[in-house]
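Right, one structure below, let's go through it.
Left out: one protein chain. Kept in place: all the others.
Residue numbering begins at 1 within each chain, and the chains themselves are lettered A and B in the order written.
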Amino acid sequence: MNVVITPTMVGQVIISGLLSGALYSMVALGLALIFGVMRIINVAHGPLLMLGAYTTYFLYSGLGLNPYLTVPVSMLVLFGVGLLLERTLIFRVVDAPELSSLLLTFGISIALVNATQLAFTSDLRAVEYLTGSWLVGPFAVSKPRVIAFAFAVGLTGLAFVFLKYTRTGKAIRATSQSREVAMVCGIDVGRIHLLTFGLASALAAAGGALIAVIVAIQPEMGQVWTFKSFLVIVLGGAGNYPGALVGGMLLGLVEQLASLFLTTQLSEVVAYVLLVLVLLVRPTGLLGGRQT
Amino acid sequence: MAGAALEIVDLRKSFGGVTAVNGVSLALEPGRIYGLIGPNGSGKTTLFNCITGVERRDSGRILLDGARIDGLKPYQIAQRGVGRTFQVIRVFPELTALENLLVVTRGDHRAAQARALELLRFVKLEGLRDEYAGNLSYGQQKLVEFVRMLMREPSLVLLDEPAAGVNRTLLNDLLDAVRQLRDTGKTVLLVEHDMKVVMGLCETVFVLDHGEKIAEGPPGVIQADERVIEAYFGR
Partner (left out) sequence: MKRAGALALIALALAALAIYPAFATGYGVRAVLQIFMWIALAGSWNVISGLTGYVSFGHVAFFGMGAYTGGLLIAKTGWPWPLAALGGAAAAGLLALAIGGPCLRLRGPYFAIAMLGLNEVLRALVSYFEGLTGGGNGLSLPTLDATVPIYYAMGLTAAAVTAGTYLILSSRFGLRLMTIREDEVAAEAMGIDTFSHKLVAFLLSALGPGLAGALTARDQGYIEPLSVFPLATTITMIVMALFGGKGTVWGPVLGAAVLFIAQEMVWARYPYVHPLLFGAIIVAVVLAMPRGVLGLLQLKFRLPRTI
């Protein structure tokens, strides 16, 4: 454990926190959309990210593509997977008690993880495309993380532009606020659900594609992302999409700061304690959101 | 059990930027039937929710027989003798009609069972006691919800749109039951859109518009009040 903590170290950690925070925000935005629009807890969100990572891996190792070029491809593939899942399974539990959607997505997540394990074994894969860091003043910033940050910010920005200015985006937001009113306004809510799930899956896939260059790829890699994405939503407030952004950054910062003062092993515990604390003190999220 | 006096003092509740209840004060006395009316969005349900603890008010006081109940949890308020029915029926679908009534009481099982059967008999549903509440018709569920509330012998009865979706015969039975409650000294407050029901049943009517009380008085006076007419129909 570190004895002396210098300002440089703190600065380094803050930068790392922001870099990873953007990724958390982007992936969590997808989950927030599903939760906000469909009122469904998608426990399978992590596995979707994992599939995005595998897609990138196979395009990279099989076709020799620049992994960053595969990001849109992964997104497209998982967009399709998301549409398929919604159209065949998810739509059936949209109006069911929460228990049903929780268990259904849980079952789907197990099936996805184990199908992947069956198909590709749990051998660790890696996309060794870019390693090393750039030196910015006294700080070392990991190259792949900076690029991931840039992509995440760009994609999240695009997502927000889509939500705010396009007709479909507005319809999504309307449905998220009130399904009944949306229906009365002539919005095809079924179609909106379909698109939202697809979009969320694409965002998760983007996260997976970007993270594939950084961490080891294996079937269970997504599990922790599911939990952390929920943590972000709790921090930012349910149904509060900009809140997800802030929540993601906050999580990134808290995690990195915690790893400075505690060991990395405990950083997950920190995330957990943070979750429980926030849920107790401000169940509607730090920025205020809808109560379930 | 005699009724309770309810006093609401300067209640305020906002959701984000929208003010649902804006400084409302009411006083209810036992043994009377009060009505709460107003156009959609005037804050009626929010007021109900604040009284029953489902929503936390931003400021103001709610007193039941002089004791503050604002800030208490919903089940605590219910245990102090506040009973309510809901706008959208909330029976327990996978419990039988009898179980719906039994589940809200504690203590002597036999006495509870006897009382539950008596209440079911009162609304002529004794034959359906072992039917899952979810399988009952809309009107039957409404009655089950009504007598379920009575199992705890509440002193303050809050009814949220009791006439909604109910046919005339059933409605008359319900209204008679409500009058009986008042005759035993209970305090009744109902939110209702059906004006005939309100005018025929309530002794005093409160009118809300945009979160504020704009009128209060006997039905006849309210009907003629210009502000009320304006609130409902515009100028």
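FYI, a contact is a pair of C-beta atoms (placed from the backbone, for glycine too) under 8 Å apart; a residue touches a chain by one contact, two chains touch by 3 or more.
It should be emphasised that the depicted structure is a prediction, and the values quoted were computed from it without experimental measurement.
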Determine which one of A:Ile14, A:Leu76 or A:Leu102 touches the chain that has been left out. A:Leu102
Pick from A:Val10, A:Leu118, A:Val161 or A:Val215: which residue touches the chain that isn't shown? A:Leu118
State which residues belonging to chain B touch the missing partner chain. 52-54, 73-76, 78-79, 84, 86, 90-95, 99, 102-106, 109, 148-149, 152
It is residues of chain A that touch the chain not shown, namely 41, 43, 89, 92-93, 96-100, 102-104, 106-115, 117-118, 223-224, 226-227, 230-231, 234, 263, 265-266, 268-269, 271-272, 275-276, 279-280, 283, 291-292
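Operating definition for what follows: only the chains that are shown with their structure count from here on.
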Compute the distance, rounded to whole Å, between the mean C-alpha positions of chain A and chain B. 44
